[in-house]
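Input: a single structure, listed below in structure tokens.
With one protein chain withheld, the remaining protein chains of the complex are depicted in position.
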């Protein structure tokens, strides 16, 4: 790859995650100047007026309504659309030798994810899966504590991701309510984050998930279309829970909901070990609650010091970061990998790849199987 | 019953719960003067010197090493010893027409609990089970909100009771580590509280627990005896978790541990409904976090006003209560029932009886069965 | 003093603080058995029916409408009435050789307090002033940290005591609104606590208050009488603030209000030193937030362990105490002093005496002078 020219980047998708990654790319030169330079080159979508407006706003030079065409003209491809548009474009890109960053969940189904991971295994370019929460400084700090053995033997793992935007039965229908396009609901959208984060943080210590009991719930069966009077069926879950057994014996509970009154975007992870514990909530993402050593209670650590993960890239201590900053870190790690290097700031192997996406998908699949069968299943 | 004379009360057990109930009885005249008067009459135990010292301290006039004898001389009997000393004394008391307050879990096994509940059903005197947390003012406030429909349809229930006193592998062995005496570990000791509290708060709304998946864990296999060099086997669980399905469709997760670093006595209950949510933690027992109506976030309500449950019995607003006060409320409710009345301050049917104890024991039993079989079970 | 017989205790006052101390005395035998035994002997008041009812409820054997008479028949005397009934009874008791516990503020004015302290200086019996918050376990824990030098050089002291019961302009008038009876309002009622607590915690380290700027405010000028249609003038402050300079150079800010919406009984003390900091709030009185040594953020310590102050007198760790427990500790310390001993559990010199009451009154007086003159004053 010619690194004297900016990498030409193509995006498939321009809504929430499209904007998040475009913003991240725009911020790299100022805050991560060592990362390979990129050019927001081509934005892919189907609705031409909306696409043009998005390209203008997000800083893309070109648009295309055919992702296959776009692949010819880019050095890197981001798969950021609805889940039913993950597998084919990602596989095609990898087969074309184009590095890919694909949002989570990797696929709608385990089969899709397996095909994608197989394509990645055969490719010689990076294939990253968008588990952005690995890149939260407080999570990186927690990872350092776990890896240093500060928590001892891990015994309890709790992860839950609670939102409330579908509490209202008249909140509008979207593709995220549709099994064909999304695969699953809260499970794949939110649960995938939790499952990956736990794997990342303590997977080395607690082992894999040996078996689990999973449940899905749909509280509201249909929702109004954004336009017109129609109500459309909700064919995915509003919430899930999973009780899991790790190979190493730790107890785990997982939960997510889009109908949890009182929680806007509360991704909470708690890990209790024989020697220490940590707690994290995304709504206070600059903070990690830590108990180690001779501590008697949780210490609220504001993870914004110069010596904290990514701390020297941003503002002085206490000048807190927002939700989008970990996406910048994620892009820095991905593009560094594309450029052949690991950025100094990232923890070893922080960048999640398609194998990680597949590993999480196996758990999503097991939860769905358990719910369907009404019994515990092995992963 | 002759209510012109104080009720003669007998206690079997004089350690933690013995002291807690003795303290409660001592405080009733000043704060609940309408409750029938009692005399701490006879304290039953086996270790005579310790028993005599306890009787002196706890204000009992007599001691006895034979609970059967004591039953002849009391109007009310409290069963407060280790769990293997619940069933027989409680049943004998009820058969003798003596009202009983028995600590939780009701029995060591479902069979014991069934026998006890059968005895209570045949008796004409009150038989109460010591689920003291029902009597926390913040819990009563939550109950009022649930009953008034302020939370709407209940969708998520989470309850966990985390302690850390057995994190240390050299924390000493006690009867609470022994299956013969305790039945189970964290499950019966802590989980019983959670299960009852959820039943009490939302049982009418979510229905019973249709089925569940349960897990038990023992992290430390033996512990040093309090005296000597011996290590004794731990034959109960250090922790459990349960994923439950309520008849009405709500999702529930339960967990308890005696090995959760960072949590001293953290009994947390969270209920999310379609219209509102509440959160409670025992470590901050004067507070209830409430979201109802047009609220956007949790409001931290200090449940100490005159108009709050039990508020007019104690101190001015903001002068907080401690762990022991709900035990006073519990005793007020029990003795009022013994005296034939419901105290005005108590919520309807707050007083848990042996049927409640049995209902919880069915869930404990199902969790144990599920763990043994490695599969989901019906309750 | 004959210690083979219970000490006969007389109380002047039977409302809030009368009940609080009566409760404390009732609880000592069970939880502080080494403290000299007492008999609640005579309750003094003016309204005979109310007095009789209170004596019955609070467990006093006798009543009297003449405090002078009562002094003849008691071994210990508690002065718990409105502030205008502090000086004379306390002085008379001390002159009669009867130990006294007098509620705070010591007097209505500096002159009264000086007379009282002079009487105490000449007496050979203990004269305690009711600064009960010294006896909160978390405060004792903070004191230990300060005394051990864990906070280093003290630089910032903040104390505020916020209540909201007089926010409503139609909250009824009471003696606490009347300068003749109360001396001052929030200043003497709440500020006295803060000033004493800061003196107790860091007085040895920061020195006395060299000078200060004080302000008083009355937000509501008259209030309805409890009975009838009359409105009575409010002649005391609803709130005060003070900016103080300690001899040692630390900066201090004090504030109290009875009209602070959102704060029921929020007595917050914060101390920042060169090596560490502590924070405390009475609404969460079991907790101390601590930062020492290499800590990066505040650690929330639940001060309920066996090895914590008073921890071995009550319940297992995490079974939290309430507002009234420090009053029990206060009574234990006072009665131990009356009996000639310091209770083992108390920190050295925890028991505040009339000199302490006077020292605080000097600050109250200086704040009033500063407010009147509109200028800084020396204490």
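Chains: A, B and C, in written order; residue numbering restarts at 1 for each.
Everything that follows uses one rule, which is that a residue touches a chain if its C-beta (ideal position, glycine included) is under 8 Å from a C-beta of that chain, and two chains touch if they have at least 3 such contacts.
A quick note: this is a predicted structure, and the numbers were derived from the prediction, not measured.
Asks: Identify the visible chains that the left-out chain touches across the whole complex.
Replies: A, B, C
Asks: Which listed residue (C:17, C:242 or C:333) would be found touching the missing chain in the intact complex?
Replies: That would be C:242, which touches the missing chain.
Asks: Which of C:206, C:259 or C:282 touches the chain that is not shown?
Replies: The single option touching the absent chain is C:259.
Asks: Extract the touching residues of chain C with respect to the undisplayed chain.
Replies: 151, 153, 155-156, 158, 162, 167, 211, 213, 215, 217, 219, 239, 241-243, 245, 249, 251, 253, 255, 257, 259-263, 272-277, 279, 291, 297-298, 374-376
Asks: Mind listing the chain A residues that contact the chain we can't see here?
Replies: Touch with the absent chain occurs at residues 16, 19-20, 22-23, 26-27, 29-30, 33, 57-59, 163, 165, 264-266, 282-286, 302, 304, 315-325.
Asks: Considering the whole complex, not just the chains shown, which residues of chain B touch the missing one?
Replies: 287, 291, 295-302, 305
In the analysis below, only the chains that are shown with their structure count from here on.
Asks: Validating interface symmetry: for the copies chain A and chain C, is the fraction of residue numbers used by both over half? Same or different.
Replies: Chain A and chain C contact each other through largely matching residue numbers.
Asks: So which chain ends up in the middle if you average the CA atoms?
Replies: Taking the mean of all protein C-alpha atoms as reference, the closest chain is B.
Asks: Distance between chain B and chain C based on Cα centroids, please, to the nearest Å.
Replies: Distance between chain centres, rounded to whole Å: 35 Å.
Asks: With chain centres taken as the means of their Cα atoms, state the distance from chain A to chain B in Å.
Replies: Result: the chain centres lie 42 Å from each other.
Asks: In chain C, what residues contact two or more other chains?
Replies: Correct list: 302.
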